[in-house]
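With one protein chain removed, the remaining protein chains of the complex are shown where they sit.
On to chain A.
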Amino acid sequence: MTEPLLEVTDLQVSFGDVPAVRGAGLRLMPGERVAVVGASGSGKSTTAHAVMGLLPGAGRVTGGRISFRGEDITHAGEKRLCALRGRQIGLVPQDPMSNLNPVARIGRQVAETLVAHGLASRREAKDRAVEILAEAGLPDPGRRARQYPHEFSGGMRQRVLIAIGLACRPDLLIADEPTSALDVTVQRQILDHLEKLTQDLGTALLLVTHDLGLAADRADHVVVMSEGKVVEAGPARQILTAPDHDYTKRLVAAAPSLTTTPPRDRRTAEPVLEVVGVSKEYRIRGGGGALRAADDVSFTVQRGQTTAIVGESGSGKTTTAHMVLGLVTPTAGTIRLNGTDGTRRGRRRAMQAVFQDPYGSLDPMFTVERLITEPLRIFGIGDRASRRARVSQLLDQVGLSPAMAQRYPNELSGGQRQRVAIARALAPEPRLVVCDEAVSALDVLVQDQILRLLENLQRELGLSYLFISHDLAVVRSIAHDVVVMRGGRVVEQGPVGQVLDSPADPYTRQLLDAIPGATVFS
């Protein structure tokens, strides 16, 4: 029997006195692909970083054993780790935007690792870097190697990071959420390429991800982590189709990409929002010309229903949402919100928004009560006592305890914050709620809870949603109608079942195919 490449047994990691990993174990054979799956805070990334000796700040391994090719590296010295890092164990980090040194040329950042491990002289490394970048699928690598990170798109940066990770031909590549920040179609290209490269080079892959579907698509073995512990491990297909542990079951059930569309009843046909031929042009600074962020966009939102706008970055979906909200003035076209007096103030009141980042969209200096009553105070609704009663009612509606009213946002979890954001949106009794990527920053289980909450609120209060998302799977689980956008234009629209089950446009097809895990059940 061959020796395992990496073996982690009963690993314990603490940050100060706070345990982050409490008994993680996994084993990776040479050339094998293993995925570690879990929600944020499950300890999956911490485990991966512990393997490389890259725990941040006060992080310490307090127990267990990490062995690489039979060598115990649990408490290896910095010198030994430096020799291992990059050379034997490569890393592809999570966020392509923040993981490249902004002041160094791309080529140099690749060459650096070759020189550090004595694989090439400075001069040789320069040419070698261009070859490696070409291998990672970077077009025009000779010219690109002389550029800086800010001249690269997210997908291209991620290719550079893959090039760096594989530059020294390591035996093990740790990929920590390598594509979470990218659009689905780009994600697919990158993962395909990564898969091909690791296969050609015989590199073992430790894939850290929150996405069960992605894990199932890309790994032989899946390790599920929750609250610092491994709760289940086994062959990928088995974990997804026949999960054993309760947590895994919940995870599989909540993953939007792995479920099928529940039928949605469509009774009313009374439009709340009518957008007709709306365009937005931005003049390009310096160079002249104009950028059409949105081009002749038309759609409607029916009362008590959800219309989703789906598209990748740059598709114009957010610009469209901002025009609906009146935050951006359209260059052409009309936006009608029925049942309001037509004044800007009236429109604002009838239309509320929930944004993506629950950490950024709530003022950290306000209590929950003040956050929720703010729109009431602005629109002069009720008096102090009635507002207070309304806060309790709203908190109850979004599934939070009224006792939370006196808390500050930093005392709440991400899901709780998003519930507060929803409560605030509901406060002035709007007709339309615009959800701009409202569940994109949340973990699968929390995301599912928030989606169900939105659904229930819609049923109870007859709310209409304009739901902006990049995630077709999420859209499938919440929307009645869907508008697919690309490059500022609507490429396709119609009822969810029709568009997603038998797409007419090839781009929609492409988006659907790119959803990870879609093939597991088919």
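What we mean here is this: a residue touches a chain if its C-beta (ideal position, glycine included) is under 8 Å from a C-beta of that chain, and two chains touch if they have at least 3 such contacts; residues count from 1.
Keep in mind that, in the parts below, contacts and distances are computed from a predicted model.
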item: Listed names "Transketolase", "Binding-protein-dependent transport systems inner membrane component", "Thiamine biosynthesis protein ThiS" or "Energy-coupling factor transporter transmembrane protein EcfT", matching UniProt entry of the absent chain; value: "Binding-protein-dependent transport systems inner membrane component"
item: Absent-chain contact - pick from A:11, A:164 or A:224; value: A:164
item: Absent-chain contact - pick from A:22, A:44 or A:85; value: A:85
item: Option touching the unshown chain, where A:54, A:76 or A:512 are the choices; value: A:54
item: Residue among A:150, A:283, A:345 or A:509 touching the omitted chain; value: A:150
item: Those residues of chain A which, in the complete complex, touch the missing chain; value: 52, 54, 56-57, 78, 82-87, 90-91, 93-95, 98-104, 112-113, 116-117, 147-148, 150-153, 156, 161, 164-165, 167-168, 286-287
